[in-house]
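A single protein chain has been removed from this complex, and every other one stays in its place.
== chain A ==
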Amino acid sequence: MSAANARLRDLGTPPRGAEQTQLHPELNRAHVRFINLGKTYDGTVHALHGIDLAIQRGEVFGIIGRSGAGKSSLIRTINRLEQPSSGRVLIDQVDIGDFDEDRLVALRRRIGMIFQHFNLMSAKTVWQNVELPLKVAGIPRPQREQKVRELLELVGLQDKHKAYPAQLSGGQKQRVGIARSLVHDPEILLCDEATSALDPETTQSILALLREINRRLGLTIVLITHEMAVIRDICDRVVVLEHGKIVEQGPVWQVFGNPQHAVSQTLLAPLQHDLPPELQSRLQSTRVAADAAVVLRLQFTGSATDEPDLAALFSALGGRVRLLQGGVERIQGHALGQLLLAVNGSAHSAEELRNRAANWAQQVEVLGYGV
């Protein structure tokens, strides 16, 4: 590396791609940035490939994908637990690629991390676990005590400070993990499948805690998960990872309302309601009887600002409209969902019904006839 490059790096300016910065000023404010990041194991296995991504300060950013998609490798490049094979990682516009141990230790104290299996020291009490990062940083005892007390209070475990991890429940262990990750007042919190080992109720309480931390302390949260529900409940933006590549990204409501990639659709499937098998079996693909109902699927992808006006919709369709199944949920202020309707005795053809319904829903499909 030339001296000029080294100077640029110290100034926090990426040596390459200065023109990019001018074109996209928002990239310049990015908290974490990946530039053409790649990771290969043993020279052949591509864990990550050509990742370009900018995570903004203060947002909750989700990375989702099936197991083996490269999520773990990607999140670990942020605190260099994983060394990228190619490309760069910028934290606050500073390339962390050539950090020595001293700078790496300093960087890691600015970045907290929590884990799926909590990774608490079994031989240390709750108090000692939370205190450990401060102790190794050489913080004097009075400050350590104050900080540990403060954080145990934040996660609601003041009375458990003498307990050993083995005596705690999963949710309590993760709270200790969170307290430990926050002792250095980090600006970024990495969550590695932080709720995957927890039951749904505990998951909710941990997510609520993370949300609160994000709001109160204003830190950037990067989380990886294979559960779409986690993304829905807490994230602002999401990327979908598959075979080490980004296949889809955007605001959560957009990816939820209108997933483009097959992988996103598969991951979303558990949260969606399909036609129940019992109705499916009575459905026919052609209209055999003249009085058979037309079954429509209306999808709301969240791009409209208003909630669907049902009275107007029903009168436009005409005839007798029955609601077979459906619901709408709100994500980031956008109404997303679907309705399955059976229309009887309408004067309109199936095609016309579809066109009319399209005035209210973003996507309409004729599923079949009958029921």
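Just so we're on the same page, contacts are C-beta pairs under 8 Å (C-beta built on N, C-alpha and C of every residue); 3 or more make two chains touch, one makes a residue touch a chain; residues count from 1.
Operating definition for what follows: contacts and distances are computed from a predicted model.
Missing chain, UniProt protein name: "ABC transporter permease", from among "YwgA family protein", "ABC transporter permease", "4Fe-4S dicluster domain-containing protein" or "Secreted protein". Which of A:71, A:108 or A:173 touches the hidden chain is settled by the complete complex: it is A:108. The residue touching the chain not shown here, chosen from A:124, A:226 or A:245, is A:124. Screening A:180, A:334 or A:354 for touch with the missing chain picks out A:180. Where chain A meets the omitted chain, the residues involved are 79, 81, 101, 105-106, 108-109, 111-113, 115, 117, 119-124, 132-133, 135-137, 164-166, 180-181, 184, 190.
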